[in-house]
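One structure is given below, represented as structure tokens, and several questions about it will come after.
Every protein chain except one is present and positioned as in the full complex.
Let's turn to chain A:
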Amino acid sequence: MNQFSYIRPASLKAAIDAVAKDNSARFIAGGTNLLDLMKSGVTTPEKLVDINRLPLKEIQVNGATLHIGALALNSELAAHDTVKSQYPLLSQALLAGASQQLRNMATVGGNMMQRTRCSYFYDTTMPCNKRNPNSGCGAIGGINRMHAIFGASDSCIAVHPSDMCVALAALDATVLVTGPKGSRRIPFHDFHRLPGNTPQLDNNLGKGELITGVEIPANDYTKYVYYLKVRDRASYAFALVSVAAALDIHNNEIRSARLAMGGVAHKPWRLYEAEKALTGKAPTEENFRYAANIAIQSAKTYPHNAFKTGLSLNSIQTALLKAATV
């Protein structure tokens, strides 16, 4: 690890200024991802701007909207009464992530900003376009069992590792950011990026911009929801694939559906077509299979992850069935 300086500003402006004006400065929240990246030499900031003193911890219901501060801990958010009753999908997704100890440190902002777990990205002796643009992609010709089947490019096939973000994508959240030029709102769908030929960019946050919070609009997905995470070990493992399924069912009819996947793309992957196909249909196994089939049409696999297509199909169907049969 290189030498770095450390500050812990008390105001939003001071924190943003510190990062906006210094190319080698980074925000640090829980540190559960950033410190690992620093120890591996993947990220070598010369200044850490600790944001934990900023007043961004609160979880509140404002009218019909849930407002989550960027510094809310993953564990607190998962256990929050309103979240459990009104946004149970989010709670389930959070609890499927990492371990209790990590969730006690990890923040909502940090979770959104966590970087891919692609091994080549972590090993600085290996080629990786994301870490070192134009050095090549180690995974494409290498070990790619954990990698993307949707939306990848010839320069990067990494996946976004978050569970929480899959639920936020499904629930049409909005990201609130403040930067040197003021504040803006980014629909969750537009927050993370596909790799294209700029895989070094994970998302559309600008230099010096700080995530202050996330908003989730009121919704009807309080009952028929399920977060399915398929992984190699029962806990404390990243997803092979995961599915966030939310249904609004009335009189045996699906009024609307929300579906998103993790572990399959460079960003949380919304299954819009499948959602559409389910709208107005009965919650039957056949309809779920049909929708799942639509979702996997655009899958493109690599030598070690061909299994993810069928696994996705089965997992989408299973998640929908679990959601529908509470």
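What we mean here is this: contacts are C-beta pairs under 8 Å (C-beta built on N, C-alpha and C of every residue); 3 or more make two chains touch, one makes a residue touch a chain; residues count from 1.
Following the convention adopted for this analysis, contacts and distances are computed from a predicted model.
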In UniProt, the chain not displayed here, chosen among "Putrescine transport system permease protein", "Xanthine dehydrogenase, molybdenum binding subunit apoprotein", "3-phenylpropionate/trans-cinnamate dioxygenase ferredoxin subunit" or "Nitrite reductase small subunit NirD", goes by "Xanthine dehydrogenase, molybdenum binding subunit apoprotein"
Answer key for A:A29, A:L240, A:A260 or A:L278 versus the chain not shown reads A:L240
Answer key for A:L71, A:A152, A:V230 or A:A295 versus the chain not shown reads A:V230
Per the whole complex, from A:L35, A:A79 or A:L313 the residue touching the absent chain is A:L313
Filtering A:Y120, A:F188 or A:Y302 for touch with the omitted chain leaves A:Y120
Even though one chain is not shown, chain A touches it at residues 1-3, 41, 99, 117, 119-120, 123, 125-126, 138, 141-143, 145, 228, 230-238, 240, 285, 306-315, 317-318, 321-322, 325
